[in-house]
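Below you'll find the structure, written out as structure tokens, and then a few comments.
Apart from one protein chain that is not included, each protein chain of the complex appears where it belongs.
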């Protein structure tokens, strides 16, 4: 997300005085609640999704992720790169290529 | 996320030939699975979280969100701004300020 | 579940003095956390599940559901029959037969 989008998310919360409800636990609950609404787009027939619904639910997840990152003063690029480094080490290309196995089964 | 981070996520998947597993439904499942692992950081005692765990699990959610956005060729800024516009309309400041009610209860 | 099983679940919690952690919100979190672990059995390749894992994760969900019912003094048969009555009304056989649509789309 660019800075303009991040600022819009922050202003939305600040204008409504909602920081009081945004405990880390509540934001984590909200992320899983919205993630489940996103999954609902693919509940029974995976190929009959409504793309507009997918966009809205995915955006909801992303907004709450940004809220949680803000709560802890985290930089998304920093934590994602830290995690990708772990993933690259846990799933070496020569072992993981073309396989859906978890790293402890490779 | 900046372009470098996005490219790293894409390369990770491409190098492992994992696009075959990344159906929209599977990515939506993955987002909710990782979101639940994030919630686990706050399962019993909300204030006794391990920040390193929070960072890793939040990063996992963000990576799968980017994967799903890529799957549909979506621009995170575009869908988040589209959704924020809806949110701003559903939760007018004068009605929603300081309240945790859902928009249909305001 | 029969009474013996329900009693075993209750005794497990009581013996460990865990009722203090079993707030309704914490139990609801636990149900979704275990439900996501169950979903993980079907994350990438839906037909390559490990049945033993499925049994264990499904059991975990059921145990926390019983914990939450106990918390509110609810009888599973009573609430499930109440909900089935609603479902039967929302999804009349002649409209819903063979269709995966949500009731508001029927």
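Read from first to last, the chains carry the letters A, B and C; within each, the first residue is number 1.
Here is the rule we use: contacts are C-beta pairs under 8 Å (C-beta built on N, C-alpha and C of every residue); 3 or more make two chains touch, one makes a residue touch a chain.
Keep in mind it's a predicted model, so treat the numbers as computed, not measured.
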Contact set of subunit B toward the excluded chain (per top definition): 29, 32, 36, 43-45, 100
Touch residues of subunit C, complete complex, unshown partner: 1-2, 4-5, 8-9, 12, 15-18, 20-21, 23-25, 28-29, 31-32, 35-36, 38-39, 41-42, 46, 49, 51, 54-56, 58-63, 65, 68-69, 72, 74, 76-77, 79-84, 86-88, 91, 93, 96-98, 100
Residues belonging to subunit A that touch the chain removed from view: 21, 26, 29-30, 32-33, 35-37, 39-40, 42-45
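The rule is simple: only the chains that are shown with their structure count from here on.
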Sites on subunit A at which at least two other chains make contact: 29, 32, 36, 100
